[in-house]
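Heads up, the thing below is written out as structure tokens.
Only one protein chain is missing from this complex, and each of the others stays in its spot.
Now for chain A:
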């Protein structure tokens, strides 16, 4: 899980949150800022050549699976994906304001309610003029005023409003063309147009920059081009890649080379996906963090992989960051938490609680079979190294210490031994290919 979403991991926000407020129309905005694959706000949004947008990780996983756009089924290739920067800015801006706006929208509507959260000055302005435009810029102001780092308040306006001159106490700065409170204009100019956009003299239109409107970040950001992005990994042609080559690729990346061929391929594919998605990110994660994500992925794939190779997959991590007991219950706990939240929200919505025969949270005792640990003989392939990933990681430890899964556990050989039992189940082990195809009826 990426760092940004860690805090709200269990906060299941949804576009329907707006429907029981007077701001119903924001449900559409909220929904439009979400990836259709993961249902979350876009994380590193990428646009396809068919002009659909998904999180980098989501679209890469999808393409890896079937090579088609999830929205329109057009064939697509990973190399054609491009960052959708405008969407990323939009999402970040919306996420920052969402909780506040939602809380505001949920305040029972009484006539004076809008003035509560604002300064006296703005309240007065509202009395004079309460057109939607005015209100919006007022809101922008009040939110940017909360940023203490802001010296003079810059009112961001949208592109469509460029010819609009509101009588809201702002004037256009003759130097940077942004709207500044009239009372602060002199100081603004004296200070040399101080705000986060100062480092971008070529950007004159608020809202068109990567730093976005209302994003009062006092530190100067490097221009994007200065970010040296890590290099993407090429996909392997697995049909022509020999076992030892694949194993070397894994060990070179600092990953486990343990497990059967199928597992190695899946692991390396997922690594490439994680890595390449990270290359798209504005703020790339460290290699250590990516390895942890691969680790989580490998754990949660257990249900699938154990069918054919439980002994390879059964290993569990022994690491201070991956407490074994915590992990074994983790997956289920996550879900319990989510269920509890879902129910809580549902109940909050229904003023009257109808009879609920299904009470998932109460029947939470069920164990998650696929993450059951068997052998705790494994060292996680992470040395706690949290360097930014653009800094080249030196190939750290010898492979033996970098293993996710200890090969010595692979006592019973892979799938073959279980073929008779698992043939019915296991497509991934390539066992289903010899089973006669079923044809459904033709009408």
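Operating definition for what follows: contacts are C-beta pairs under 8 Å (C-beta built on N, C-alpha and C of every residue); 3 or more make two chains touch, one makes a residue touch a chain; residues count from 1.
FYI, contacts and distances are computed from a predicted model.
Chain not shown in the complex: UniProt lists it as "Related to ubiquitin-conjugating enzyme E2", one of "DNA primase", "Protein transport protein Sec61 subunit beta", "Related to ubiquitin-conjugating enzyme E2" or "Antagonist of MEN (Mitotic Exit Network)". Of the listed positions A:45, A:70 or A:169, the one in contact with the omitted chain in the full complex is A:70. Of the residues in chain A, those that touch the hidden partner chain are 1, 9-10, 12, 14, 16, 36-40, 58, 61-62, 65-66, 68, 70-71, 73, 296-297, 300-304, 331-332, 334-335, 338-339, 341-343, 345-346, 349, 357-358, 360, 363-364, 366, 368, 370, 424-425, 427, 432, 435, 437-443.
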